[in-house]
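Below is a structure I'd like to ask you about.
Some chains omitted; the rest stay in position.
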Amino acid sequence: MSEKTLKELAEYVGGEIYNGSGEIKISSVSTLSKAVAGQISFLTNDKYAGYLNDTKASAVIVGEKIDCPVPLLIAKDPYYAMTQIMILLHGFRPHEKIGISPQAKISPDAAVGDGCDIHPFAVICSGAKIGRQCKIYPGVYIGRDVHIGDDCVLYPNVVIHDKCILGNRVVINSSTTVGEDGFGYATHKGIHHKIPQIGTVIIEDDVEIGSNCGIQRGAIDDTIIGKGTKMGDLCDIGHGTKIGPYCLIIGQAAFAGSATIGHHCVIAGQVGIIGHCKIGNCVQIGAQAGVAGDVPDNAKIAGSPAIEANKAKRAYLLIEHLPAIRQTLRHITRQFKKLDMPVKDDHDDDNGGK
Amino acid sequence: MSEKTLKELAEYVGGEIYNGSGEIKISSVSTLSKAVAGQISFLTNDKYAGYLNDTKASAVIVGEKIDCPVPLLIAKDPYYAMTQIMILLHGFRPHEKIGISPQAKISPDAAVGDGCDIHPFAVICSGAKIGRQCKIYPGVYIGRDVHIGDDCVLYPNVVIHDKCILGNRVVINSSTTVGEDGFGYATHKGIHHKIPQIGTVIIEDDVEIGSNCGIQRGAIDDTIIGKGTKMGDLCDIGHGTKIGPYCLIIGQAAFAGSATIGHHCVIAGQVGIIGHCKIGNCVQIGAQAGVAGDVPDNAKIAGSPAIEANKAKRAYLLIEHLPAIRQTLRHITRQFKKLDMPVKDDHDDDNGGK
């Protein structure tokens, strides 16, 4: 961990110092409530503004001037500035240089680029090509004819099935599987007959995928995860899903298959997206939403079934009031009877359902 | 990849040719929009009918005569015909014949049948019995006294715990775990005491299970996955669940435990099913449904809470209109006041909830 002055940090992120000396020494980053002297903190979520007056941080990254006792580093995009400073001071997880372990099982027909670290108990099958400087952790399985670019990281126990293609700087977290067969069966006379899944998975440059995800290969067309897209843990990507570049897919989101998702979409946790639909660009989908059809560019939707997000916020909260709404309706119906004007009661339509 | 004539394919699936020559050569299958000459395509989802006129496919499999410029292969069950032709032309993923790897760890007390491929870094514990022609991929763990039938495929990093039983032709995709302890605890004086999970998991013939699923062993009675049932990725099967034969369980579906599910059910993605309930035969449950009780044979349900599916379709879509419904109700209430007939307002019952 290196030490920098506040002035150095401000210059590094193109920000300015307010209410403090440029000579303050900063060696690490922490939260407002836990920071101690020598640490820089940040305020990027208003929820934590209350901690600002009591923080022990030596400086705080903010988006605009605030009246407070602590030295500020004002940056246009304070979350990005915090990120840059975290990278500068802390860096990313280092990867041990171990070279090619003799305990890895590498097919003589596989090609492994310069500078790769292949850990014990990794398996690389025939025809696989791995670029330069990749880190292949223990227990990783790389199937036949898989192509992997440069600077990729495959964490322990990741599985990449035959013929899948990964670009450069792809990171796949532990126990995720890529290219297993899609869920494709033709039901004939009560028997489910497996359909060969002849597509692959293409993961473009700079994608990071969380742990314990399942990314099915395409039935016919390939499954695609677009450049720069980031995915959380335990996501379920059905066969033939095409996710555009620079999306954020949060944990446990699920795509049934053959859906097309545009660029820069944000798909929150536990969302479910039906098959064969088209989600536009820059779409935002709220947590647990159920998406059963196409969604236009720039839409913000939420709820299950998903509707426009602002409307959803009001509408779904009103479910709570359904008992009162129904009671009021019955009052009114009775009043009408007094007026000798009968109203069809909402009970009439009730026939039990499930 | 072999090449066939359209006539050969028609005979193979018991279909007939319309609008084209039996001598057309077909070497592979593709989608309507991507097919090129020499490929056959299919129309089994009306959503894609628009592509029919412009397809470059040499022929298209359909369910009935359609007016279009491309040669047709008409089959009674076109999706099944497509499947048969895909199997004929493309086949399934081949498995390399590697025999028993010396880098696998196989207990001397385990029995491995003829023709098995046991890959490096697979572990087979004492008392395990594995049938003939099984493919046990790298990183697979087969616990003590596990019994596996013939022609099974266990993809990389699958875990089968002690005493579980797999039938013939069972396929388990990567990183799925079978037979881990069920979630069973007795809470006594604030401490959760683990209950021994003495049941096992029985997976019957011809089951395929997706990747990254967790299938818990039974607390007392066994967990059972019935013959011919197919399961997607990331499903969560609680202890003692009994799923009947020929069900389709889509990705991320969850069963709390001790539920009994009949045969030929279709349980869509992200469905949650409460414990100790009974789901009948041929039940269809829509995506994200929450099932909190028994369901009769042949029911189609959807929604959370789940209700009859057609009713659900209408009812859940009306959530969107709750703000308008409430506003109308308030108008009416005010009008009644003008009539000097007071109505209990739906606000009266509102006390904040959570």
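Each chain gets a letter, A and B, in the order it is written, and its residues are counted from 1.
Note that in this section a contact is a pair of C-beta atoms (placed from the backbone, for glycine too) under 8 Å apart; a residue touches a chain by one contact, two chains touch by 3 or more.
Note that the structure is predicted; figures quoted are calculated from it, not measured.
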| item | value |
| --- | --- |
| Copy count of the single sequence across the entire complex, 2 present | 3 |
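Here, only the chains that are shown with their structure count from here on.
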| item | value |
| --- | --- |
| Mean-CA-position distance for chain B and chain A (Å) | 24 |
| Contact set on chain A toward chain B in their complex | 105, 121, 123, 125-126, 139, 141, 144, 157, 159, 161-162, 175-177, 180-181, 183, 185-188, 190-198, 212-214, 216, 220-221, 234, 236, 238, 252, 254, 256, 270, 272, 274, 276, 288, 290, 303-305, 307, 311-312, 314-316, 318-325, 327-329, 331-332, 335, 338-339, 353-354 |
| Parts of chain B lying in touch with chain A, wherever the complex brings them together | 29-31, 34, 45, 47, 77, 79-80, 82-84, 86-87, 90-93, 96, 103, 119-121, 137-139, 155-157, 173-175, 208, 210-212, 228, 230, 232-234, 246, 248, 250-252, 264, 269-270, 287-288, 295, 299, 301, 304, 306-308, 311, 316-317, 319-323, 325-326, 329, 332-333, 336, 339, 341, 343-350, 353 |
